[in-house]
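Of the protein chains in this complex, one is absent; all others appear in place.
Our next item is chain A:
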Amino acid sequence: MRDFITGSTADLSVSLGDLRLKNPIMPASGTFSEDLSDVFDLDVLGAHVLKTIMHDTRAGNPTPRVCDMQSGMLNAIGIPSKGFAYFRDEMLPYWSAYRAPLVVSISAHSLDDFARLCAEVSLPGVAAIEANISCPNIEADGKAFAMRPDTTEQVMTRLRAETDLPLWAKLTPNTGEPVDVARAAQAAGADALVVANTVLGMSIDITTRTPRLGNVMGGMSGPAIKPIALRMTYQCAQACDIPVIGCGGISTLEDVLEFLIAGARAVQVGTATFQSPTTMARLVSELGAWMDTNNIRSVDEIIGTVQAPEAGVFE
């Protein structure tokens, strides 16, 4: 298929286990909705990843919910959700009209609720489930399943038992043991790792001496966190056999290529869409043009090609 801007005919397809994507560009959960169809044809994307669904309806956090930062933003939206029934009856039919595979992000406060929701969303029309085990806003002090290997293995084991669909684990950078957490998710049967989520942060208005977010703390995203996400992507790709999907601060073609070279098989774009809603469409075009220019026939020729330097001896 010819690209709409560049005319490139490069094959951008990648596989994530059994799931074949026509290109490696997809939205990050929480930064994407049907509203973006006002701006471009969403079927150019490799996949559609919805905002995290929880079983019951939720109002979300008090405002202010976002805060402008240097090279990024803080958010504490709080997963406002219209609940599972709304997803099943309204959202699933809408998204099923697209050709791009639908990835449903789910979360819950407890293992039982998480497992139940995982079974419920395993419906025809859903291509994969992304388990948001890392959102730092859900519970007090930003605690999340993916902060520790044992709780990661517990929750992913429960979810694995509830679905035959591809099951992705969305990891958090807010852990001191990212490799052990990644291995725990793999051991529990995850089909892919999404690396990573927002970095827990805070900002204070010095005039009023009040936090700039209604929730006090929130998740940092955008170009400022890209080195952290890239480092974790590299670590997880080195340590695990299952596909890694890079996520964190990606906004340019160079960012996409860095994550692919570090070992990601696909990438998610989030905050960049807020700054420039045409970003993902542009990245698909630019990747094809870059592959043409560099005579690269398959994205597989890029993935995981990072060259680690030989260690010298300091004398």
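Keep this in mind: contacts are C-beta pairs under 8 Å (C-beta built on N, C-alpha and C of every residue); 3 or more make two chains touch, one makes a residue touch a chain; residues count from 1.
The definition used in the following text is that contacts and distances are computed from a predicted model.
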Listed names "Acetyl-coenzyme A carboxylase carboxyl transferase subunit beta", "Cytochrome c1", "Dihydroorotate dehydrogenase electron transfer subunit" or "Phenylacetate-CoA oxygenase, PaaI subunit", with the criterion being the UniProt name of the chain not displayed: "Dihydroorotate dehydrogenase electron transfer subunit"
Sole residue of A:L19, A:A47, A:M73 or A:L165 that reaches the chain not shown, by the stated touch rule: A:M73
Absent-chain contact - pick from A:A229, A:C247 or A:A281: A:A281
Residue of A:G30, A:G46, A:P149 or A:G263 touching the missing chain in the full complex: A:G30
Residues in chain A touching the chain absent from view: 4-5, 30-33, 35-44, 51, 59-60, 63-66, 68-73, 75, 77, 80, 222, 273-278, 281-282
